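Taking it in order: structure first as structure tokens, then the write-up.
== subunit A ==
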Amino acid sequence: MSEFFDAFTGANLGYLMDGLGITVGVSVISVVLSLIIGSIIGIILFEKLPYFSSLVGTLNNIVRNLPLLLIIFFTYFALPQFGVHLPIFWATVVAMTGFQSAMLAEIVRGGLEAVDRGQFEGARANGLSNMQTMIHIVLPQAYKKMIPPIISQLISLVKDTSLASGIVLAELTYRGQIVYAQNSNYIVPVLLFMTIVYFLLNYGLSLIAKWFDRRLA
Partner candidate 1 sequence: MSMIEFKDVQKYYGDFHALYDINLKIDAGETVVLIGPSGSGKSTLIRTINGLEEIEEGQLEVDGFDLHDPKTDMNKIRKNVGMVFQHFNLYNNKTVIENIMLAPRLVLKRDEAENKKIAMELLEQVGLVDKANAMPSSLSGGQKQRIAIARSLAMKPKALLFDEPTSALDPEMIGDVLDVMRDIAKNSSMTMLVVTHEMSFAKAVADRVIFMADGRILEDSSTEAFFDNPKEPRAKKFLSQVEHH
Partner candidate 2 sequence: MTLLDHYFSVFLQGFGHTLLASLYALVGSLILGTFFAIMQVTTSKVARAIGNIYVQVFRNIPLLIITLFFYLAVAKVIKMTGFTAGTIALTLYTSAFIAESVRAGILSIEAGQMEGARANGLNFWQAMRVIVLPQAFRVAIPSLGNQFINLVKNSSILAFVGGLDLMYQGNLVAANSFDTFTTYIIVGAFYLIITLPLSYYIQYLEGQLKKKA
């Protein structure tokens, strides 16, 4: 049993926890950016503008239906062919944001469609412009309903950050691999440790989602 804990020297633990910091950093930046971009795309899809909305919708569907891993590889390995050289951290953020924006856009569109038509009509009849109606009346109501699915997207984001170990981003999973590369006896303890860390983080998030769900019900 003592061998089991040998993997967790102070240095190793510190190294792993710094990785967790990068995981959380990528997740937070990506979720903020993708909330903004996803909302804009979602509104475009909802408004059904001639040609433009269906074009954006098609692109959105393509991104949504690709593996995130492919998008990460593409951003990091293929874009340099066109002179776009992103550092690993930002390449990950760009890839995650692109992918998550597409997922969130669908959630936003669904949330907007769930808002009662009467809300639009009431606000418009009351003299608000289209934009004002959206910002002051409709979006706040839509976001309320969207909080739980948005949090579950955030959970996938945290989990999916592990994929960036494929482009050698030094987040938690990659650092775990470095630690057990020192000694193969460390494989199981390190994997278990990472399981627990990810679980606590994401289960915590899912409890928050549940709490919102109950409050909003």
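In picking the candidates, the idea was that all candidates are chains of the complex that A comes from, given by their letters.
As a working rule, contacts are C-beta pairs under 8 Å (C-beta built on N, C-alpha and C of every residue); 3 or more make two chains touch, one makes a residue touch a chain; residues count from 1.
These figures come from a predicted structure and were not determined experimentally.
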Selected partner (touches subunit A in the complex), from 1 or 2: 2
Complex contacts: residues of subunit A adjacent to candidate 2: 61-62, 64-70, 73-74, 77-78, 81-82, 155, 159-163, 165-166, 173, 177, 180, 187-188, 191, 194-195, 198-199, 202-203, 206
